[in-house]
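A quick write-up on the structure given underneath.
Heads up, this is only part of the complex; the chains shown haven't been moved.
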Amino acid sequence: MNFDDTPQEAAFRAQAKAWIAANAPRQYEEELKNSSLGRTQLKGANILEVAKAWQKKKADAGWACLHWPKEYGGRGATPIERVIWQQEEGAFGKLSSMFIIGHGMCGPTMMAFAGEEQKRKYLPPLASGEKIWCQLFSEPAGGSDVAGLRTRAEKRGDDWIINGQKIWTSGAHYSDYGILLTRTDPNVPKHKGLTMFFLDMKSPGVEIKPIKQANGQSDFNEVYFADVKIPDAQRLGEVNDGWNVSLTTLMNERMSIGAGVATGFPELFEFCSSLMLEDGPAIDDRDVRSKLAQWAVKASGLKYTSMRAISALSKGERPGPENSIGKLVAGSMVQDVAAYALDLQGAAGVLSGPEDAEATGKFQAMLLRAPGTRVEGGTDEIMRNIIAERVLGLPGDIRVDKDVPFNKIPTKGRA
Amino acid sequence: MNFDFSDEQKQLRDEARKFLAEKCPPKAVRTVLDGKEPYDRELWKGLAEMGFLGVAIPEAFGGAGAGHLELCVIAEEMGRALAPVPFSSTVYLAAEAILLAGSEAQKQKWLPKIASGEAIGTLALFEGKGNPSPKLIKLSATGGSLNGVKKPVPDGAIADFAVVAARTGSSGRDSDISLFLVDMKAGGVEAKSLTNVDPSRGQAELTFNNCKAEPLGPAGEGFSIISQVLDRAAVLLAFEQVGGADRALEMGRDYALDRIAFGRPIGSFQAVKHMLADMYVSATLARSNCYYGAWALSTNASELPEAAAAARISATQAFQHCAKNNIQVHGGMGFTWEFDCHMYYRRANATALSLGSLSYWEDALIDRMRKKNAA
């Protein structure tokens, strides 16, 4: 049991460190370090441009999409090398957030299902950040029940005609391409009538509207399809086999570990270390200490769980659904932590403007962003189901719609 | 024993609910939330006409003279509707302070204006972070002039008058604090609106610069009056919180019945059912604590300090719990600006702090229970 690199790993780390030291956009480092949940902008710079420039620089030097094959713009690196890179990249990694979907989900799906020519055409610019991809699965009617989607794809000659609506599409407004899951046969049970495509987001008939979130920001979009044409050549996998294709996508999502989840604890600990309460430093208050200790062991538990997963990865084991733990624990923890940080501020905790609020309003922003963390990428309830079913082997929920043709499934609970 | 509101009081609640359903739908809340108006003037006028603003103000001062139980049922409905008006600052804080400590002349001057909706009042107590405490009051009063800064002051930017807690001594005791009444239109105060987690209710910073003020209540008794005002407001605000919690629970329940996933209403999944059951439990416990607070408030019972703290803690947590899990039941849609869920979440988290934090009230509750036991 040790935290030491192997000689090869150490060499790789040294190389990465040196390159990053020489090339990273240091002027943004402090700002990136201090950004926390609910606030991701850079002052006086367009984060999209900064991110694209950094990604291109990495790609040119062979540091983009490390685990991808070289011919598609990657480095052919090992999973552990990828983790080492992430560790060394540190706060600059936050610049990659707009590429995560493309690199983590769309790319691998293309790799598995697109033709060789398509791969050589589309993957390198995706790796280098010149083209951004998004993922179009969720729908208003779908939610946790992804396979309940209604966007129709109908064959017309060599093309497919798409009509419908997607939702919760991160970055649709700046994306160049997307992978799209559609319903091609509503007369069979829901998992059996889906087909996957990729499309140019600039296609006629695609309309993108930002969603204003509960916290006032807009990280996601609605995407409307009105008679959008997709050539059959852009189909991924067989007709009506889209559910299986999407499982590849989602499984790849789970492979991207090591990124770490925000718990809010480091911020809270720092805040309590300097905060003065009426009777003295907050950190000397026994009530504060007890609560901090409870969160401390969750945060460290998550950190070391992730290290165990990385170790497993470096031995060639596949990370499993155990990693759902991170999202489940951190999601509600960040909400509790933020609410407690406000509580410690007393009546003034209500103030949220960076000038008036304690800690520049970081915890207020966190509190307002937090409800999203318990939902996005799978709700707490779905995460518990995943753990119960895939880790503990407990039975799945009873599926009343399993053998029912999709168009016979009710759509409203009360008449 | 009749540990419940009377039929007349329940009728008043129904009346208030009906009125607010009509005059204060979610889109009225959004008008203020979106910053188009600092508060809902029409609604405020309507509340005055209904007699709700002065329900607990004696008839001699232009009120309905009904009492605090009546105010409790109205408070619950205000909370349920997220009414975007300066009700709590004017009625629970300013009016209660004047009722408790005001001279006949002060009562005659301000209470009728509160009841008629002509005057918005507030309590300027806090000076930055921290909880209610004499030590944290630095704003000074010398020769009838106030100097210092108060923040956050609820509805401070729209108030016509403010009850201000000021330092008049330096003995290190509670008696260093006295209360003053300030006519906000008379000059000497500058108000600046502050961004806050619940924009449907205003918060402000008030800067007092040689501001003329008249004493409210005896010199040196400011903190003792404030403590009483806070206890009374805690019960009333707890009713608002319970109203909000109940509404959030209802929204969650309704969505769980309507929304289909995996071929059935999501409310048929135990994870959702039990989440809603737990919300019901916390809302019900809070309501019961509030009823006890209402009894203590309306009878001026010696149990009021303890009852107020229990109601406050319980209702604060119930509202936070129901508001956040209502979003969870709604899934992604609950996290959109378009759905109303976040308005309850914002209000729940803002109200949780407005009279001092949860930790503060926890501490207060145990203090008070000990005193009772020692007595």
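As written, the chain order gives the labels A and B, with residue 1 at the start of each chain.
Definition applied: a contact is a pair of C-beta atoms (placed from the backbone, for glycine too) under 8 Å apart; a residue touches a chain by one contact, two chains touch by 3 or more.
A quick note: this is a predicted structure, and the numbers were derived from the prediction, not measured.
**Student:** Since just one copy per chain kind is on show, how would you write the full make-up of the complex?
**Tutor:** Full-assembly copy numbers, per this file: A x2, B x2.
FYI, only the chains that are shown with their structure count from here on.
**Student:** Can you work out the whole-Å distance between the CA centroids of subunit A and subunit B?
**Tutor:** 39
**Student:** Would you mind writing out the residues of subunit A in touch with subunit B in their complex?
**Tutor:** Touching subunit B: residues 138, 140-145, 148, 167-168, 211-216, 277-278, 287, 335, 339, 342-353, 356, 358, 364, 367-368, 371-372, 374-376, 379-381, 384-385, 397, 399-402, 404, 409-414 of subunit A.
**Student:** For a test of understanding, state which residues of subunit B touch subunit A in their complex under the given definition.
**Tutor:** Touching subunit A: residues 125-126, 128-131, 133, 135-136, 151-152, 194-198, 203, 205, 256-265, 267, 269, 271-272, 320, 324, 327-328, 331-339, 341-342, 345-346, 349-350, 352-360 of subunit B.
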